[in-house]
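A single protein chain has been removed from this complex, and every other one stays in its place.
Labels run A and B following the written order; every chain starts at residue 1.
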Amino acid sequence: MRDAFRRLLRSPFGATGLSLFGALLLTALFAPLIATQDPIALVPRDALQGPSPAHLFGTDDLGRDVFSRVIWGSRLAVRLGVLSVLIAASGGVVLGLLAGYYGGWVDNLISRLLEVVLAFPGILFAIAIVAILGPSLDNLIIALGLFGWPGYARLVRGSVLSAKQREYVEAARATGATGSRIMARHLLPNVIAPVIILSATRFGGALLAGSGLSFIGLGVPIPQPEWGAIMATGRDYLDSAWWVFAFPGGIIAIAVLGVNLLGDGLRDVLDPRLRA
Amino acid sequence: MLAIPVLLGVSVGVFLMIAFIPGDPATALAGDTASPDAIARIRVELGLDQPLPVQYLRFLERLAHGSLGTSIRTHRDVTVEILDRLPYTLELAFAAVLISTTLGVSLGVIAAVNRGRTPDLVTMGIAMVGLSVPTFFLALIGIVVFSLRLHWLPVTGAATLGSLVLPAVSLSLHSAAVKARITRSSMLEILGQDYLRTARAKGLRERAVIWRHALKNALIPVSTIVGLQFGSLLGGAFIIETIFGWPGVGLLSVQAIFNRDFPVIQGTVLLVAVAYLVTNLLVDLLYAWLDPRIRYA
Partner (left out) sequence: MRRWLIAGLVVLFTACTTAAPSPGASASGSKVGGTVTFAAITDPETLDLHQTSNPVASTIFGYIYEPLVYQDLDNSYKGLLAESWTVSPDNKTITFTLRKGITFTDGSPFNAAAVKFTYERLQRVGAKSPIFETFKSVAKMDAPNDSTFVLSLTEPYAPIFHDLATSYAGILSPSTVQAAGDKIDRAAVGTGEYKLKDWQTGQLVTLERNDKFDHAPAFYKNRGAPFIQQVRYKVIPDPATQLAALEAGEVDALGLQAKDVAKYGADKRFAIYDSFTYGLTYLGFDAARPPFNDAKLRTALSRAVNKDEIVQTVFGGTLAKIACCPIAPSIQGYDEKLKQYELKYDVAAAKSGLDAIGYKAGADGMRTKPDGTAFKPVLYTTTSSDHTKISTLIQAQFKAVGVDLQVKQLESAALLAATPKAEHDLYLNGYSWNEPDMFSLFLSCDRVKTSNRVLFCDQTLEAMIKAGRTELDQTKRMQIYFDAQKYTMQQAPWQPLYMPVSKTAVVARIADLRQGQAGGLLWHDAYVK
């Protein structure tokens, strides 16, 4: 592991990605210290001021400091990314293991269910979930997490199908190990690396999808400073107070870029080991 | 075909969604000032007072006769509503796929051929940025720059070819980035392989070698992406359609959800599911077709 980490740091993409992702996590952690002002304090007479030393990213239409909102928004972003990936990964991995190992009707059933999820238009599903459960970050996370199941399940299923033939699995079965034991001890470790790599991509995907949904009003309740929601408040001022829209958008891009670079770096580091 | 159970599953999914979603077409139609009596009457008119399983069976029955039902809002056949929008969605989808494939593959080839040198880093840098920027962000910036500041392109509507440019380009950038990266890695994989060396030994020019063999091989994974992209675009790119006023299926389906126009919701979801399954099938066939050809090349 340590060896892999060191190799990750040595590759330019991986190092950049790791630092950007690290910066995101640190910002989220230390948000109260980094933010210069209260992210929900309204100062209407200061509305729509451009970037300045007092307001690094300017102010929005209610006079809130955009910089502080973006900084606090990193907490929501990290929560969104991490939790939706966890939900997607845990559900998807379990389904993939079951489908790959047991095969037969179990595989058939699970694969069909996943196809149904994939065939369903995403945005309608998200709107429905928010309408049914109410608008909140956690409900958004649930919707995004459920969408991720097929991706992980397919990956894991494929890996399991190829690993199933290998000798150590046969040997384990011969010694009477139970299905779940085999899955946990022999199949799961093989799958961890690609799952981690996929998670990096999905983290970025969750940030993009989440901000898109917030942007159209399906996301967090006011006054939470989710990045997409901040952009939504700036929607009417593209031509004038462009900073309200531009800065959060840029930050989203940087965060997703970081996570994508990290994913690339991880792939370079972890993949050769898989092949071996 | 195996598609049937999936479609059934999707239709059940829609019904479940409809069952749990708060608010029904009657409240949505009746508007803000309606009386309880009016809402009750509308409900009876629409058959919403029937239990849900009965409604589902009626839906299946209609479907078996080839009808998707009637829109609650416009009283027209759902099929007609969809067909009114489908050409625009297809237009946008084709344009986006065309642009993203051309752009993506070209960038990928440039990168692969110039591996390690500046063009490679630049094109892959662009691709990385394309992957990371939110689509609606680019779309809105595009409007401000190209429509409002430069007046090169119209802001709204689907009337002219110009109005297709911004929405199609916005939709294609993310996918172009994915295709660029895949093209590059696929080509690099091939560029080092044996049969390519053999082909080179036979005296073909370097350029022809690259183009004919590596590219063909790289197109396999790219075609998979093309299929997936097309399938998902047929579901409509709602945010882009809203921003640009593009009258496609995506806008129709989301408006149907907000209006609780159940027949339209069912119709569009089924359409998207069918499109997804069909494009997947075509991609699988394409994959099989491309593959053996390479081996004999």
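Quick note on the criterion: a residue touches a chain if its C-beta (ideal position, glycine included) is under 8 Å from a C-beta of that chain, and two chains touch if they have at least 3 such contacts.
Quick caveat: nothing in here was measured; it's all calculated off a predicted structure.
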Given B:P53, B:G125 or B:G245, the one touching the chain that is not displayed: B:G245
Sole contact to the chain not displayed, among A:D138, A:E170 or A:D236: A:D236
Residues of subunit A (touch criterion as defined above) contacting the omitted chain: 40-42, 44, 47-48, 61-62, 131, 134-135, 217, 221-223, 232-233, 235-238, 240
Interface residues of subunit B (partner: the chain not displayed): 21-24, 27-39, 41-42, 45, 73-76, 81, 84-85, 143, 147-148, 151, 154-160, 242-245, 247, 251-252, 255, 258-260
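In this text, only the chains that are shown with their structure count from here on.
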Centre distance in Å when subunit A and subunit B are each reduced to the mean of their C-alpha atoms: 22
Contacting residues of subunit A [partner subunit B, same complex]: 112-113, 115-116, 118-125, 127-128, 131-132, 204, 208, 211-212, 215-216, 228, 231, 235, 238-239, 242, 245-246, 249, 252-254, 256-257, 260-261
Footprint of subunit A on subunit B - complex, ascending: 2, 5-7, 9-10, 13, 17, 20-23, 128-129, 131-137, 140-141, 143-144, 148, 235-236, 238-239, 242, 250, 253-254, 257-258, 265, 268-269, 272-273, 276-277
